[in-house]
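The complex appears here minus one protein chain, its other protein chains still in place.
Order of writing sets the labels: A and B. Residues in every chain begin at 1.
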Amino acid sequence: MILYDYILSPDCYKVRLLAALTGARITLRPVDFHPGGEHKTAPFLAMNPSGTIPIFEDDGLILTESSAILTYLAAKAGPAWLGDDTPAMRGRVAQWLAFSQRLSASIGKARVHDMLNKPADIQACRRAGTQCLREIEAALVEQRLAGHAFLAGDRPTIADIACFPHSMLAPDGGISVDPYPSIRLWTRSIRALPGFIEMPGIHRLHDLKPEPGPIPERV
Amino acid sequence: MTDTPMLNEWYPVGILTQLTKAGRDTLLMGEAINVACDSLGAPVVSAEDGRTLPVRARYGHVWTSLGSPTKELFDIPEADQPGRRLVDVGVVRVKCSPLRAVENFLDIAHFPFVHTDILGAEPHTEVQRYEVQIREEVDEVWATKVKFYQPQAAKSAAGGITTDYMYRVPAPTVSILYKTCPPRPGEWDVITLFVQPMAEDLCQVWPWMALFDDQTPMTDLIHFQQMIFLQDRSILENQLPRLLPLDPGMEIPTRADMTSVAYRRWLKRHGFTYGAQLVAA
Partner (left out) sequence: MALSRDVPPQVVIPTFVDGRELAVWRSQSGRIAAWDDRCPHRGMRLSHGFVRGESLSCIYHGWSYNEAGLCQRIPAHPDLVPPEAIRVPTVAAVESDGIIWVASEPASQPPPTLTGLVALRSLTVEAPATAIATAAGMPIDQDGALRPDLAGIACVLLVQPIPGDRTVLHVLVASNASPAAQAAVSRALEDLRRRVESERLAA
């Protein structure tokens, strides 16, 4: 399995993260997204005419949308990440996978604008991003009232993986995450999952490790 | 406030290989400029009022100045050394003081917490005593004999090593580091942070490298450095006050911060205060 990857892309990170959480072995092929713009060159457009990454290749199959890749990788390497097979669960997971595209189109765009100088209607992106975060916050409140800690149920699924990166990286695009206490706790619980890996902008939860040495004594 | 000494300095404003005839609009110390190339590919930088600004094409980047530079652009002799790979890492914009961006680059104590398991890791947090001086003959800040334990010092590093560093500040918004070069013992890898001050609290960072590494693909080298710098970005955007305090009292340094202390002193001595604050707020 090959992932055409960019270290700073939240959409690529979703795939790396799910691979790490499921123990799936994937081969990373770094793409010179910035400054090179390699994803817009002919060989890449041949694989993905829409000119975006991630692109995922396995056994002749090419997938070009992060939500599709998550679905495929989970089915192959960790079916529990798809949630149970009740109709309601399938619907909820599909709902959040679709929703995650709104995050890419708002927070993702604001982020490459503010960070990498890519063009965007920054005010519109920030407004739409804030609206998305409010929707996640409200959904998490209702999930908690229903006794569920994650977006689609009481255990993490690809719905959470799809929405987690942009929810954490919004400040990179000038969108505050301070007003969302439920998002804070939800992202913490994802960051604490065994096998979790970081990407730049999402720091290690150092509190999971004890102080490495004694506190120097005051005399 | 316009800062005269800093107006006469050189600043990076673009990557040489990415210039276009139409050019790209950007900001330099609050002034709108356009960075383009002529029909022969030579860089042309113009200000909003039509002025053509002085340019230099060096170290992969276009350099310009809003004033009248009294000094030639600083020298990086390693840039011309045969066998080095020169890497344009690409621009990253950061909502922080250009001086805070340089200072962070001079700091090693944050490696275990910000670049965890790459440039540092607990419990190897100790910063040994090192040497700092302002080299009067060249008017540069230098730190030498800096050592730090690193789990993955470079893309080419196979495991943890104690890395030797030297740091150099040849201009107010430029920092150059020299570090142990895993494939070529005895040589130093050169990694720079060229900073374009857009406003006192906004900058563009153009990292550039001159490495001995024949193995690693170029894209991997770029991504490694972008990964490191983007780990710093969320720190830089969350330091208070936004401007770098040059007077002691507002922030508390320790022995590990000797380079930062010397840098602040050097800035103050030269009146390099664009992006700095002089009184404790």
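We adopt the following convention: contacts are C-beta pairs under 8 Å (C-beta built on N, C-alpha and C of every residue); 3 or more make two chains touch, one makes a residue touch a chain.
Model, not experiment: these values are computed from the prediction.
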item: Residue, one of A:G37, A:G91 or A:P181, that touches the chain absent here; value: A:P181
item: For chain A, residues in touch with the removed chain; value: 134, 137-138, 141-142, 145-147, 178-179, 181-182, 184-185, 188, 203, 205-207, 209-211, 213, 215-219
item: Hidden partner interface residues of chain B, rising order; value: 107, 109-110, 112-114, 122-123, 125-127, 234-235, 238-241, 245, 250-257
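Rule of thumb we're sticking to: only the chains that are shown with their structure count from here on.
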item: Distance between the centres, which are taken as Cα means, of chain B and chain A, whole angstrom; value: 30
item: Chain A-facing residues of chain B, complex; value: 15, 18, 88-93, 95, 113-114, 116-117, 122-123, 125, 204, 217-220, 222-223, 226-231, 233-234, 237
item: Touching residues (chain side chain A, partner chain B) in the complex; value: 6-8, 30-32, 34-36, 38, 114-117, 171-172, 174, 198, 200-201, 203-204, 206, 209, 212-213
